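What you see is the complex with one protein chain gone and the rest in place.
Showing subunit A:
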């Protein structure tokens, strides 16, 4: 499979070459599930959101407000119950072309070496093994993991595993990068380093990004736009444009800038009600 040199539907391009980034247009998106008891449950309702091509958009909201569900609709892993998602002017119907996903968990193959983990993207597109390997080696260099090609994921630290995941997500030069709390499980220092590296790589490739996070600082530091979602059912409450200049450089120093703090406070005001509400509800259930 991987050895045959079929013409891939989307050729993975070398680093630095920007592939056409895509606009994501979510219109009146609704998703309902059937609970195991057989009752319908509305995860998100009437979510409308546009991410311009090459824009970095963060979604913030309390637990269980349907952030991940929204991502799943964009990727085409799930079908919407109502409304539509368009990527680059095309309605999503089946797996969207040119999408990469990064999860909170590692989502690395524990039985593949670092190199094989990064190679999987081009290999699945039908690129020859040799070419894929060359690309993967180059990407490992870019995330600073040269010399770790033959390690298995369990032999790496959490931050290194994230770098591998990042290389694996970016190697196909995706039009759209979907990130579901990618740095949620990292310690604070590693998180800051990974954020800065992500920004650097993103500024080179400029895919459209939908980035889910709990961490407001992270959202403000990275994105052009922060979307606040409320829970049950998930809807959009507020959208904030982040006008911090780019390139933003080091995330750690950014945190102390006046404009950053202003924006952060502003967004927190909006988010706080939601968080308290969600917390009260869960506390009420627990009581």
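Please note the rule applied: contacts are C-beta pairs under 8 Å (C-beta built on N, C-alpha and C of every residue); 3 or more make two chains touch, one makes a residue touch a chain; residues count from 1.
Keep this in mind: contacts and distances are computed from a predicted model.
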Inset, instruction - Could you tell me which of "histidine kinase", "Electron transfer flavoprotein subunit beta", "ABC transporter permease" or "Nitrite reductase probable [NAD(P)H] subunit" is the UniProt name of the chain missing from the displayed complex? - result: "ABC transporter permease"
Inset, instruction - Check each of A:53, A:77 or A:134 against the chain that is not shown and name the one that touches it. - result: A:77
Inset, instruction - Quick one: say which of A:32, A:112, A:206 or A:237 touches the chain that got left out. - result: A:112
Inset, instruction - Looking beyond the chains shown, say which of A:100, A:173 or A:196 touches the absent one. - result: A:100
Legend entry - Full-complex contact with the absent chain, from A:27, A:53, A:125 or A:244: A:125
Inset, instruction - Please give every residue of subunit A in contact with the chain that is not shown. - result: 1, 9, 72, 75-77, 95-97, 99-101, 103, 105, 107, 109-113, 120-121, 124-125, 152, 154-155, 172, 178
